[in-house]
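Some chains have been omitted; the remaining ones sit where they do in the full complex.
Going by the order they are written in, the chains are A and B; count residues from 1 in each one.
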Amino acid sequence: MTLDELRAGVDAATLGRELYDCVTDLYPLCRSLTGDGLRETLRRLQRRVPLTVHEVPTGTPVFDWTVPKEWNIRDAWVKNARGERVIDFRRSNLHVVSYSVPVRRRMSLAQLRPHLHTLPDRPDWVPYRASFFNETWGFCLSQRQLDALEDGEYEVCIDASLEPGSLTYGECYLPGESSDEILMSCHVCHPSLANDNLSGIAIAASLGHYLRQVSLRHSCRILFLPGTIGPITWLARNEAAVGRIRHGLVLVCLGDAGRFTYKKSRRGDAVIDRAAAHVVRQAGDHVVEEFSPYGYAERQYCSPGFNLPVGRLSRTPHGCFPEYHTSADNLDFVRPGQLAGSFAACLDILDVLEHDRVYVNQSPRCEPQLGRRGLYREVGADEMAMLWVLNQSDGQHSLLDIAERSGCAFPALRRAAAALERHGLLKEAPVR
Amino acid sequence: MTLDELRAGVDAATLGRELYDCVTDLYPLCRSLTGDGLRETLRRLQRRVPLTVHEVPTGTPVFDWTVPKEWNIRDAWVKNARGERVIDFRRSNLHVVSYSVPVRRRMSLAQLRPHLHTLPDRPDWVPYRASFFNETWGFCLSQRQLDALEDGEYEVCIDASLEPGSLTYGECYLPGESSDEILMSCHVCHPSLANDNLSGIAIAASLGHYLRQVSLRHSCRILFLPGTIGPITWLARNEAAVGRIRHGLVLVCLGDAGRFTYKKSRRGDAVIDRAAAHVVRQAGDHVVEEFSPYGYAERQYCSPGFNLPVGRLSRTPHGCFPEYHTSADNLDFVRPGQLAGSFAACLDILDVLEHDRVYVNQSPRCEPQLGRRGLYREVGADEMAMLWVLNQSDGQHSLLDIAERSGCAFPALRRAAAALERHGLLKEAPVR
């Protein structure tokens, strides 16, 4: 199957439903940097995408870091004097600070208070908090819940373990014609948060599912990694092979209603930067952000010792929507249509990466006579796209170059080039 | 005579009248891609400008194209049942689709209708239509005329011929000091349309007329070509010589009331691009457009196999004024003053091309003392222009470079340079 056939074969409504179902399925699991919630997430994704699951033991050195202890949680609660669970992990896994050490104590509200986190400005929302590298414990709750707590003694229990174990991540490799790779990467360490990470997970999994069926020039590698320590571990274990990565995308926050935001790689002018900028520009309202050393896995991919051509595709970026890292980033915040639109943008970018080529006009002195070849009526090839491809195809400009100069959409140029090539007016340039 | 003397010697009012008279004289002729209307146009221009007329036989191969049959028309009409000419070529040559094959038939209005072209949104205007490469026939009329046609039988006559003959074009070559050429090109294939082509023809002819009397560094070549096939034919016949073209301008739509629009050559940074952009910028409100492979003869000059430094000077570009390609592009639409202003802009551009030079400041350490040389009062040289020329003349920056950096008008810099050179403060740099 070709990429075009894939796109023709899957309708947006079906796709949106599939993506949203995936988000819904994974939403209740208590993911963290390590542990069984993350393992179960990858297990479920394996139904849909051919995923190798890696386990890296606690204590393994990975560059300047060490793989941390594994965290697992069974239950957690705060009970009031009447024995009622006033904070209950079973109701939402956000209620426990991720990586909390085990605790079982009685204490007064005053003693408990420093361990309770709320969002006073959003009194109905529960914040998401984690403390991966400081051993501590805590609960998150809404401001209204906190305000309702009476003075008195509370019983506190976090039935968790923080012990040697392993760090888990998933990897899907789809071999293409060439060993040149396109990397796609998402993070899998957040618990019940729908946009900030499940949207990226669902799209990455669907990319794996569908692209497995497609013949591509590039090989594709799709990574499902916990944040920070995940890409660091993957890079440390695959250092020798990163030279094959030609293009890469971090996928995150792709289910909300915002416009697309593409954040450039550290290089700033990599092909992925230009391809993604072209695609989001064609999509209408959009933002192209310069690189900054903050955010998600791009921080590691774009560290100066790697400097990989990896950008980030989002809709509204992290921290720019109030629901970010709160219980309001829930199943209502992401929508099937928005997920499907993001998936389509990924395919559009892939389409550029796969089909960007340099051609040479075989009739370069004056325009060739398109009319007598019936090319003005050629299905799917518009005249301006043909004129641009002919004019710029001097062996120096790729279709993406032409897309940038002309403002024509890449697919129109690609179809124009194909039509011209069929009529002998264009030949692919020898590889430079 | 120098260019300065030419400019001092011709006043704008006289010039405007001459240009407008030329437009008026040529307006009634039925020009087309080939044929006697075009021939007569060139013949009349020969009164004013030393024009060589070339005839290229039908069937001559020119790159990917072939010189077409020659089209001539004597008369054309549609008569109603009462024998009245309801559409009449004698009233306006726009009434016949250019290159219509001969026809003489009786038919019902229903049969006739597919051959009738109107502008429903502009019910009083007659459109201009041509069908050069598809053998067909048709009439153009106003929507009101069409609406007034009664059902019934009509007699249709196009008394035209489409037969082997030749393609005609005109060429004026004015030798200069050097064989380096400035190309000026206009199209001559449109019938009674005043702005879209007669304005360009009149200005090109007047440039030939006046520049013949001027000593120039560059040789000038002025081409009067039918659209598309004209420049293709000229380029095919002059391929070996195009290397002499250093700068070029396509002249079109120069008589309307709009601001100047300069469209860059494919190179984008050719001297002509910078010179013309400077001149239209100095003229006030203006547009500088990037190259695109659409429009007039620049499509051929800027095809990748030639890539000549040829831009296009217009006022309102084709397709951007509603009168475009309609009977409303008539003798009221172009005005003498607008034509004269366009002619002056051409001379301004020529002035830059002719006088752009690199100088070397002979007193480069600190400023020279202008006061003791009386240079602060030097007629026609202003202080800022002198300071800029002195400061930038290190052998690396031409006057045009300085014009771009300083925002000073080129003529002011040129006069400043002349004054400084007279006082020994500046010398022309050796040719790089």
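Criterion: a residue touches a chain if its C-beta (ideal position, glycine included) is under 8 Å from a C-beta of that chain, and two chains touch if they have at least 3 such contacts.
Note that this is a predicted model, so its numbers are computed, not measured.
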Next on the checklist: How many copies of this one chain make up the entire complex, given that 2 are placed?
Outcome noted: 3
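We adopt the following convention: only the chains that are shown with their structure count from here on.
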Checklist entry - What is the size of the turn, to the nearest 5°, that moves the C-alpha atoms of subunit A onto the matching ones in subunit B? => result 120
Next on the checklist: From the mean C-alpha coordinate of subunit A to that of subunit B, what's the distance rounded to whole Å?
Outcome noted: 54
Checklist outcome for this item: Given the complex, residues on subunit A that touch subunit B span 361, 363-369, 371-372, 384, 387-388, 390-394, 405-406
Item to check | Residue numbers on subunit B that touch subunit A, as the complex places them | outcome: 62-65, 133-134, 228, 231-232, 235-236, 239, 266, 290, 292-294, 299-300, 302-307
